[in-house]
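A selection of the complex's chains, in situ.
Think of it as A and B in the order they're written, each chain with its own count starting at 1.
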Amino acid sequence: MSMVSNIKLIDENGLRIDGRKFNELRPIKIEVGVLNRADGSAYIEWGGNKIIVAVYGPREAFPKHTQNPSRAIVNARYNMAAFSVDERKRPGPDRRAIEISKIIGEALESAIFVEQYPRTSIDVYIEVLQADAGTRIAGLTAASVALADAGIPMKDMIVGCASGKVDGKIVLDLNKEEDNYGQADVPLAIIPRTQEVVLLQMDGNLTREEFEQAIEMSKKAALFISNLQKEALLAKYSRPEEKEEVKEEAEQENHGDDDHE
Amino acid sequence: MEMMIMSRSSDEIVYGLKRDYLEKISSGGNRIDGRKFDEYREIKITTNFVTRAEGSADVRLGNTRVLVGVKIEQGEPFPDTPNSGILTTNAELIPMASPTFESGPPNEDSIELARVVDRAIRESKMIDLDKLVITPGEKVWVVFIDIHVLDYDGNLIDASTIGAVSALLEAKVPASKVGQEDFQLPINHIPVMVTMAKIGSNIMVDPSLEEEEVATARISVATDENGDLVAMQKGLSGSFTVEEIFKAVDTSIEIGKDFRKRVFGR
């Protein structure tokens, strides 16, 4: 939200620079069980984002002093590959990644029955292989699926979507240019069943009314994406005979091009 | 002087009892220290505490105490913003402030604190960074906000934001070092951050440490003098309903107006 530019992000027909309508998602594709070593895994393509998530656990928390005798601890690690962004990123976590890891971990924990696994850790590794705005929500959305794939008992699968303000208008699911030159960004994640909010951030400038508009738009989109999560899981488990084969070829319907309403 | 070396399990039991008690009284509209849900603890601000810094504020929010210093030094601009000064925010949860804080490089808590405070100041466009250029593309003023937490009794986000805003409001750019006259740091807007915690099904502003320990969710909302939202951060592993979020936003706008006048005199 920091750079200034003369770029026109919405044209005279109300279309955005990638041709989307104000309330249109980018294409989303989710795959389940894409890794062999992990206890659970998922891969998501969301616009230009390519993110893979592995889940390990519940396993004995290490080092020992981190163990909680009454529940599992949830560790999320959001990491960008050095080559995932335009200018090479130095390997290792920066401050942004540490903050994102923290809020993703808290959001996931809200849905997991942590009391069932005292003294253990549930480790969620989110690797951003290519970044194109909205990585935290895309990563979180895939992480829920990976947790389900690992068989971790959850109330529901967390899901999210961001909205923002671009050229003075509230729009859904910002892309890179909109994120760089827009006026606000509001990532949101919810528990779909209850529609409660488990992750929420905001930066930029929004009136009270614009904020409400953004939240409602994101919530609706999140519920749509929740279905993509379930379909992805179903696609894996409805074909048990292929389960042990080339998992990554399990193609989902790509609903992303459709207007989600 | 007794030593409190408790096992984790007894910790857990105490924690459970505390949570139950605070939930119970909150369902009756009460808080452990007698405040109303929308009532802040007393705020005391001493500016110009560190005269060696370009700006500083010693903030006490109840028993929480945070010292914020602002240093303004020359530096190179970022390549993509050659005509703009630089703002950078750092927070240290030094072990002085709490038996649970440890020495060492910033951890996820101090990083989140610094980034949330930074976001409120940056996104409100509080500082006019365009006026902090010495030589375009070559030399600009770098504004360092350093948050030093001295005593931790809850709600570091608000205490630190108040401290940062207060210190910036009094800060002077030491332009005499480059042959110009010193000038007041150019200020456009004044953000106010209001943090709320959820205990049971109740939401209360300015949580104390005891409240933070049993809260399930936390939300911080920063607004500017137009009542616009400029930054927001939901924390902890609990949830809010959308309606609770909207109500929290309204509370923040309301309190912001009062604060801006009462605390910052603007």
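Heads up, the rule we're going with is that contacts are C-beta pairs under 8 Å (C-beta built on N, C-alpha and C of every residue); 3 or more make two chains touch, one makes a residue touch a chain.
Source: prediction; values computed, not measured.
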| said: Need the per-label copy counts for the whole complex here, not just what's displayed. | reply: A x3, B x3
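One rule holds for everything that comes next: only the chains that are shown with their structure count from here on.
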| note | subunit A to subunit B, mean C-alpha position gap in Å, rounds to 27
| field | Residues of subunit B that touch subunit A when the two form their complex | value | 8-9, 12, 80-81, 106, 108, 111-112, 114-115, 119, 122-124, 219, 224, 227-242, 245-246, 249-250, 253
| note | Residue set of subunit A touching subunit B in the complex reads 1-3, 67-70, 74, 95-96, 98-99, 101-103, 106-107, 109-110, 186, 191, 194-208, 211-212, 215-216, 219
